[in-house]
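Only one protein chain is missing; all other protein chains are in place.
For chain A:
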């Protein structure tokens, strides 16, 4: 197993801050916008960005929610890994008429995002849905889904894995590309 680090330390932090500023360009004071982190791993990105935004004067009330998409996946009963165990959803707002920014750590096939858009319907009809991802695995999409905000872009093959670690749970901020040895 070969590990190569794609992003860590200060550069990681700069990327997060750049994403925040790109969001502010489009959403100004966030009065009509909400941030939604996708369970299970997108919530760390969502929380981090919501926290960074709240530091900025005038943005202390940014709305943030976490969405579980397990019951909306299209691979129920198809995965070898067996049962898809749900995580919790906490959305204490209605998205009706709001601009929703979905956040996930890695965008790969696009199927999670499709499920997230379905799951979001249960909380109303948003005016607009945008997508922010920390890592975009280019040229690997199985659905016509593209992100609006991208941390870094990675060219990878199917057998490789991209792992995002977070200081809060994994003791460091880091994006790692894992490659099987015989590749």
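In this section, contacts are C-beta pairs under 8 Å (C-beta built on N, C-alpha and C of every residue); 3 or more make two chains touch, one makes a residue touch a chain; residues count from 1.
The rule is short, and it goes like this: contacts and distances are computed from a predicted model.
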### Chain excluded from display, named as in UniProt, from "ABC transporter ATP-binding protein", "Glycerol transport system permease protein", "Cytochrome C oxidase subunit IV" or "Aspartate carbamoyltransferase"
"Aspartate carbamoyltransferase"
### Query
Which residue, A:15, A:89 or A:140, contacts the hidden chain when the whole complex is considered?
A:89
### Task
Provide the residue numbers of chain A that touch the chain removed from this figure.
40-41, 68, 70-72, 76-77, 81-89, 94, 118, 121-124
